[in-house]
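Heads up, one of the protein chains got dropped from this complex, but the rest are sitting where they should.
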Amino acid sequence: MDTQDFIALAMLLPLIGTVMIWMSGPRPNQREVVTVVTAILTFLCVLQVLPPVLAGENPTLIIANILPGLQFAFVVEPLGMMFALIASFLWIVTSFYAIGYMRGHNEPNQTRFYMCFAIAISSAIAVAFSGNMLTLFIAYEVLTLSTYPLVTHNQDEEAKRAGRTYLGILLTSSIGLLLVAILWTWYAAGTLDFTKGGILKGKIDDGLVIVMLFLYMYGIGKAALMPIHRWLPAAMVAPTPVSALLHAVAVVKAGVFTVLKVIIYIFGADFLTETGASVWLMYVAGATVLLASLVALTKDNLKARLAYSTVSQLSYVVLAGALATSFSLVGGAMHIVMHAFGKITLFFCAGAIMVASHKTEISQMRGLGWRMPFTFAAFLLGALSVIGLPPLGGSWSKWYIALGAADAEQLIFIAVLMISSLLNVAYLIPVFARGFFGPRDEERAQIADTHHHDHDHKSADHAAYGSRIVEAPLFCVVPLWVTALGCVALFLYADRLYAMLEPIVK
Amino acid sequence: MGDWEFIVGHYNYWIAIFLAMTGLYIVIARGNLIKKLVGLNVFQSSVFILYISLAKVEGGTAPILARGIDIYSNPLPHVLILTAIVVGVATTALGLALVVRIRGEYGTIEEDDIHSQDESM
Partner (left out) sequence: MLLAHLPALVIVIPLICAPLCVLLRGKDWAFIVALLATWASFACSVLLTIQVMKVGTISYAMGGWAPPYGIEIRLDALNVFILLIVSGIGSVVAPYARNSLLLEHIEERAYMFYCAYLLCLCGLMGVAVTGDAFNLFVFLEISSLSSYVLIALGSDRRALTAAYQYLVMGTIGATFIVIAVGLLYQATGTLNMADIANRLPEAGYTNRTVIAAFAFMVIGAGLKIAIFPLHQWLPNAYTYAPNIVSAFLAATATKVSVYILLRFVFSVFGVEFSFVSLPTAIPLLVLAVLAMFLPSIVACFQTNVKRVLAYSSVAQIGYMVLGLGFVSVAGLTASILHLFNHALMKGALFLVLGAVFYRIGSCNIDRMAGLAKQMPWTMAAFVGGGLSLIGVPLTAGFISKWYLILAALEKGWWYIVVLIVVSSLIAVVYVFRVIEAAYFRDAPDDLVNVAEAPISLLAPAWILVFANFYFGVETSISVGIAERAAQSLMGAG
């Protein structure tokens, strides 16, 4: 088997898994084993593609000629490699987590859930490996469509309304703006291949670059630039594993990943800085960073707060792209990884809290930390990484983006980054703090109360009396520690990541 | 050519147009399904007349081979219209058959009554 086969397999395996999950639908154990095995195999396949990419090659796989000169093709370069790696790795972790969560919550329609999940991962990997803008667009749309059933998973009115918002914004923006931009690019440049240095230079009027950039940036609705970010908070009605992997990693990162791809390989960073077309984008992204953080402060629902935090963090990457210096681009790419690990940890914690204590609002979590110490400790690690404090991964990416801002002589954005960090502290740390600084009496009453009401709730009922620790199932707690430790590891091994990503700006 | 000659010289067109408009008017204005078909027939007939009048060659006679006659009307439009008449007959027959069925189902052949019956369903 050579690299091409592994590229194909990485996308095919989840699809094969989908069919097998479907067939083993009535047997939950088998279904979940299939999911986990598929996830692991997929990750291994993606890993096989890594050595050639590190050696500087661009493994290519051409499936079909859709139109003359336009192929359905996959070309792996460092940025895509990185995205595929985190998506497939975190899928393994999330699969374990999902088992604990979905069972703990007694969710219906689990088979459909696992199937759509697998399709979504397959398309996320396809987004990562896409060799041209059309292939990316196709994978991007499949990703939207396959995650729609996950958003409407609960099938109640709220979920359906959220589903409509989700699909409405994502499809409208992608078909209405992104597709037009792609067609325009094709018309102007005669190619859609991702090429170093861009393909648009000299092909369109300098004045129109702004328009084109606008079409692309707002066409990529998954990047959740304000004011088309509404779909992301709406998507939070989905089960937490979905919010964790898809709406903190795969889907939203597919958005900002596409943003970086477009800026690096379609426009070309130099072309953007020469024309100054991206200045407006810096301000929009900067505003999104701050505004979304402010909104996050007002949210009491933990998942909603995390969602707005994601909106804000995504705009870091867009900002990095708009600055278009080599530091900021690498920093933006790194931020995709760093934020992925940090945010998925936070979501895992939110889900664990929901499974163990059925609490969704932050104001209800007073004293909960004493009962779920492992979860809350991991929450702190994730939060610190998102805030960007050493020794956690998030610090590096912020550092490089700030360097990029200095390089581009846009010092105001260093200030934006600083203020945003403070806001992050303001909305994330209280969650942790509240967990440990609650009045003991009330907390004891709560335990008795919870126990009284949740007879059918199996998670460590007996332990509740003795140790007062009522943690979520192991299937939940272990994965969230894996990702939390991942944040630490990323701090320590950031140089390798940097080395891997460097070629994209050279 | 003056206006007057233009008008008189094209009298066959005026007749055809008059018939066509009459036919269309009946199709649109009448609610009775049979009358609509009558209108349709009038409309089609106008076209037949148009074709046949086009075939007329000045001084020509019916296109039958006979001794001593050199000038014929053009036979081709006649043949065409023969076909068109057959098509028209078929259309009318089918239309009438439909009207019979409609009457069987609705008990009426007035368009308004049929509409109100469908609305009330």
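Details
By written order: A and B. Residues from 1 in each chain.
The rule we apply is simple: a residue touches a chain if its C-beta (ideal position, glycine included) is under 8 Å from a C-beta of that chain, and two chains touch if they have at least 3 such contacts.
Quick caveat: nothing in here was measured; it's all calculated off a predicted structure.
Residue in contact with the omitted chain (choice from A:V34, A:V49, A:L134 or A:V256): A:L134. Only one of A:Y187, A:F437 or A:Y493 touches the absent chain when the whole complex is considered: A:Y187. Contact with the chain that does not appear here is found for just one residue of A:L54, A:L179 or A:V425, A:L179. Contacts to the hidden chain, counted on chain B, fall at residues 24, 27, 33, 36, 40, 43-44, 47, 50-51, 54, 76-77, 80, 83-84, 87, 90-91, 94-95, 98-99, 101-102, 105-106, 114, 118. Against the chain not shown here, chain A presents residues 64-67, 72, 134, 137-138, 141, 145, 149, 152, 155, 160, 163-164, 167, 171-172, 175-176, 179-180, 183-184, 186-187.
Quick note on the criterion: only the chains that are shown with their structure count from here on.
Spacing of chain A relative to chain B, judged by their CA centroids, is 70 angstrom.
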